[in-house]
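Read through the structure below, which is laid out as structure tokens, and then see the notes.
A protein chain is absent from this complex, but the other protein chains hold their places.
Order as written gives the chain letters A and B; numbering starts at 1 within each chain.
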Amino acid sequence: MSGTISLESVSKRFPGGVLAVDDLSLEVEPGEFLVLVGPSGCGKTTALRMVAGLEPVTSGQIRINDRVVTRLPPRHRDIAMVFQNYALYAHMPVRGNMGFGLKMAGVPKGEIRRRVDEAAAMLGLTELLDRKPRQLSGGQRQRVAMGRAIVREPSAFLMDEPLSNLDAKLRVEMRGEIIRVQRRIAAPTLYVTHDQTEAMTMGDRVAILRDGVLQQLGTPDEIYDHPVNVFVAGFIGSPSMNLITATLEGSAATFGGSRLDLPRRAGLAAYDGRQIVLGIRPEDFDTAGAGALELTTNRVESLGSELVAYLDCGQPGVEITARLERRAGVEEGRPVRLAVDLDRLYFFDPESGAAIA
Amino acid sequence: MTSIGWRIVKLVAILAIVVWSVGPILIGISTSVSTQREVNAVPTRWVPEEPTLNAYHDLLGGTSSQRAGGTVTEKGTFTRSISNSAFLSVVSTAIILVVSTMAAYAFGRLRFRFGGALLAILVGTMIVPIFVVVISLFKILADHQLIDSRRGLIMVFVATLSPLATWLLYTQVREMPAEPEEAALIDGCARWQAFVRIVIPQMSSGIAAVAAIIVLSVWGEFLIPLLLTSTMNAKPVTVQITEYVGKYTTNYPILAAAGVLALIPPALLALVLNRRITGMLAGSS
Partner (left out) sequence: MRLPWNTGDGDRTARETLILGWILVIPAMLAVAALILYPMVHGFQQSIRSGGFLFGEQPGYVGLRNYRDVIHDPASRDAMRHTLEYVVLAVTLEMVLGILVAVTLHRVFRGRGLVLAVLILPWALPSVVSGVLWRRVFDPDNGLLNSLLMQLHVISHPHVWLASGRGAIVYITLVHVWGVLPLVSLIFLAGLQSIPEEVYSASSVDGAGPLRQFRYVTLPLLRPSMAIALTVGTLLAISIFDEIFVLNGTALNTRSILIQVYNTTFAQADFAHGTALAFLLAAVTAVFGALYALVLRRATV
């Protein structure tokens, strides 16, 4: 039950000419939970479906457990998949849904019963085994969908945004459930979502996709601390990172009416006198400390435990977001001086978007 | 106009709809239990004074021309025509459902070359009035000894009604989510297994509705059997009933009795499966 999923230079071009996936390569290690994340239309679902065999591959190779499966129909790939809309078999009870795959594989009835009971127990579905899908709630259906996948004991798990149709609270609950189950089963899992929170909290590693192209592949920490380009920096983290176009003058960056003295960075030297994109995460502001900026408060949202302030920095069209403590003493319409954690600044090339070392 | 005013208008409209829909049927029933004398009286009576089942006896048991005022019936003929209609309806519908469900699934789910063109051709034949076909059809069927036979009629019905059934089921299939089928593919089914085990059950309510519509269509077929049958071998009730319309005078009670008996099966079907049928008709427009 351990093994790998690997995509080697996989591309998908649809009949209309759209290039949905462009030369994607990645490998899911044994037992790993790899999240494929990106905005709508970035090709993540298409990539997943190609691994499942539901979408023909235009070019490239897919391997599961080192076996080339690129041209094989889904049933020969030894995979299991959980769909966004659960895709349960409406005319069968839960037990039938969960046992269907095993039945098709010719597994003897007694064994099917045993495995279904076991999976149901793991997921808390035992009382529901004789109910039909329409009698279940969203969360319950989701668990049945997972149960159906688990009993097969497949070489690889695929999940296509399974939590998107659940309400917020249920989503948080199910997140933990999915991880717990995955750890027990220990099969490599490829998980697709558009929600960066899910990606960051659930993934062993995260792959970020944009317009079919892989932006960055790494652990959540790597991605958060060392985003490889502007897109990744802005996509991960909520509220999003502030991205300001500034001019580098010597060792300081100027924008709007502000001037920020920067720490030494080797890569910055080449940009002296030119524009760079400066990135500051909202949580890296503080009311006291070095590296101060003079800003005017536009708006403040109180989240109870903290504040989110929206500030004007003097540059037209740019609004700074900052997460501050409750007692930050920020008032709407008033100027305020905020400090920036200088060790946590990010720099990007204004044209390519790539991070500047 | 006040709100009460509108309510009254609506009530009147609803009553009008009900009377309009059911009225002629009630008239038919009333006529069928009247005597010929009452019917022929001028002015005629709407409701008979002494309802009688004579007309039904005559219809089913046979009568001589003198007594029946122009309409001749033979024992067992009408019964045979009803049984023909029933047989034709059920068998044709069964075959049509099998053929059309397969085609609808293929057109709606599997994308394959020329699929669009074939569907267009299939649906296009619905517009063709049957007459351009029926004469040559006559010759073709005659050559194969299929004239005046139940089998021949069934084949023709399958050819003429499968396009409609396919179209109705096709619109169903397109609106059905494809994920359960995909899940089945992943769970180990080949395409055809997924079709039989998962998609067909998914389509079941649509299939039931289409079945009802097709049964009603076959039961109501007139022109094709009119031209392709002559003896009681295969003659359905729709053709048989026109033989009770006399050239000069007509025995209305017998005719009405025939009409009533002929409408009971479709009426029952329509009442029982009403929701499914209206759902399908409204949905596919």
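Just so we're on the same page, a contact is a pair of C-beta atoms (placed from the backbone, for glycine too) under 8 Å apart; a residue touches a chain by one contact, two chains touch by 3 or more.
Just so it is clear, the model here is predicted, and its values are computed rather than measured.
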Sole residue of B:Val33, B:Ala184 or B:Leu255 that reaches the chain not shown, by the stated touch rule: B:Leu255
Contact with the hidden chain (one of B:Val133, B:Met176 or B:Ala208): B:Val133
Positions on chain B contacted by the hidden chain, ascending: 1, 6, 10, 13-14, 17-18, 20-22, 24-25, 27-28, 31, 39-44, 46, 98-100, 102-103, 105-107, 110-113, 115, 118, 121-122, 125, 127-129, 131-140, 155-156, 158-160, 162-163, 166, 190-192, 195, 216, 219-223, 226-227, 237-239, 241-242, 245, 250, 252, 255-256, 258-259, 262-263, 266-267, 269-271, 274-275, 277-278, 281-283, 285
Touching residues on chain A - with respect to the absent chain: 13, 15, 53, 56-59, 71-74
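Keep this in mind: only the chains that are shown with their structure count from here on.
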Centroid distance [mean C-alpha coordinates] between chain B and chain A, Å: 56
In the complex, chain A residues that touch chain B: 52-54, 73-75, 79-81, 83-91, 100-101, 104-105, 148, 152
Touch list for chain B against partner chain A, complex: 177, 179-180, 182-190, 193, 198, 201-202, 204
